[in-house]
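Just one protein chain is left out here, and the rest sit where they should.
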Amino acid sequence: MGHHPTGERDAVETAQNVETRHSAPPVLPKAGYSGYVASLLADAIAAQAQAYTPYSHYPVGAALLTRDGQIYTGCNIENAAYPLTICAERVAVFRAVADGQRDFVALAVVTVNGGSPCGSCRQVLREFNAGDLPVFIGTPAGQYRQTTLAELLPDSFGPENLPGTVHS
Amino acid sequence: MGHHPTGERDAVETAQNVETRHSAPPVLPKAGYSGYVASLLADAIAAQAQAYTPYSHYPVGAALLTRDGQIYTGCNIENAAYPLTICAERVAVFRAVADGQRDFVALAVVTVNGGSPCGSCRQVLREFNAGDLPVFIGTPAGQYRQTTLAELLPDSFGPENLPGTVHS
Amino acid sequence: MGHHPTGERDAVETAQNVETRHSAPPVLPKAGYSGYVASLLADAIAAQAQAYTPYSHYPVGAALLTRDGQIYTGCNIENAAYPLTICAERVAVFRAVADGQRDFVALAVVTVNGGSPCGSCRQVLREFNAGDLPVFIGTPAGQYRQTTLAELLPDSFGPENLPGTVHS
Partner (left out) sequence: MGHHPTGERDAVETAQNVETRHSAPPVLPKAGYSGYVASLLADAIAAQAQAYTPYSHYPVGAALLTRDGQIYTGCNIENAAYPLTICAERVAVFRAVADGQRDFVALAVVTVNGGSPCGSCRQVLREFNAGDLPVFIGTPAGQYRQTTLAELLPDSFGPENLPGTVHS
């Protein structure tokens, strides 16, 4: 798509090799999660099987890791009235928040062709994360690239932009 | 709200008395669910506590019962970019579908003032239900009224309106 | 769709005959608009030609009449990320509001098969209309049925449900 400012984000790796390669991960922001990328991607692939996509035939799976180690998955769920469709990434976020979780440490997304999260999903993630969230975008074959929310949604609009908001 | 065509839908009951009153329920479409209304409303009230509502301060809880007896709850989750907000009812539906469920038999919704589901939530429910879904709209104090999806979204747009769609 | 509570809403008329038939219209809420239904439907049909529908191939046109006699049209505009799609009815409302209009007296919607407005569009209309808005749902061939917003979105959620809101 030609918007990658750094070659690093175009890097394609094999999920199966993640544990080895990431034994000294230069880009992972948190220590202690070695091997979690392969696990998250596998969960996203499993979630993809639940997608309800009679209109696009483009199933997506997502898996969201919380600070305390829980994983919440999601799939896209379409609607004959297209605007009511929801994406896999948002389903994962909503399931987590509905379960009392608001602190996310990594997201994996899987589509047949490695498509990125849409702008709306980036915005929903932004509500709960200032931008350092690692995002792994992959395919069922196990290839993926790594980025962050801030790279996907730079110069973002967020809660701090609404004057006078009282956060609960 | 003034749009109630029948007095029946304005009926306000006390959830605590539901089991007794509904021992011979004239309006419940399914046998065998005696007492489930009180239970669903209680689950919706519990879910309301997870709502993320820093902008509206209007928390909503929902609970969705599936054919096989599972209950999926949801709360509203807001966003500084208001269009990205999601309602409690949809979170409940999305959690259910992401878990492989598409056959719903009842929905309970709870708000401080008995507000109805918005049109978008009605449309999302419509994707998976032709209209006979019982909907219970209540308050944390235990009062509720009963309606159905078809009553809330008459003359609806649905999957059958999109020509050539191949459902998976 | 089987949810029509009254046979009146199933009535199918020919737009070309509207002016005559409506010389003494029993269901039109406003005097002075004789012939406006045929005109609105024609505008909706014209708007349908602007639809951007590479994904659904289901073009929709809408035309919204304001109190002061202006007509605002809309078409559906889709997006590869399906949730970003917008419906024709909402485009018509948004164009009107962006032009300073908030008082609507009739809506016409045209699709190939007479599909109804989705729940989201009903909700957007509800923000600016308590429910008496006449809605004409037709086809390019000139057939249509007549209903109202209150019939399409009974027991609605609206501005009055949000406590403490200060309307500008």
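By letter and in written order, the chains are A, B and C; residue numbering begins at 1 in each of them.
Everything that follows uses one rule, which is that a residue touches a chain if its C-beta (ideal position, glycine included) is under 8 Å from a C-beta of that chain, and two chains touch if they have at least 3 such contacts.
In this text, all values refer to a predicted model and were calculated from it rather than measured experimentally.
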* To do: Specify the shown partners of the omitted chain in the complete complex.
  => A, B, C
* To do: Determine which one of C:Ser39, C:Thr53, C:Thr66 or C:Gln143 touches the chain that has been left out.
  => C:Thr53
* Asked: Which of C:Gly74, C:Gly115 or C:Gly131 touches the chain that is not shown?
  -> C:Gly74
* To do: Spell out the interface residues on chain B facing the chain that's missing from view.
  => 55-56, 78, 81-87, 118-120
* Interface residues of chain C (partner: the chain not displayed) -> 47, 50, 52-55, 57, 73-75, 77-81, 84, 86, 90-91, 93-95, 97-100, 102, 120, 123-124, 127, 157-159, 161-162, 165-168
* chain A residues touching the omitted chain (full complex) -> 1-5, 9, 56-58, 111-113, 115-124, 126, 130-131, 137, 147, 150-158, 160-164
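The rule is simple: only the chains that are shown with their structure count from here on.
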* Find the geometric centre of each of chain B and chain C from their Cα atoms only, then give the gap between the two centres in Å, rounded to an integer. => 26
* Residue numbers in chain B touching 2 or more other chains? -> 57, 120, 123-124, 157-158, 161-162
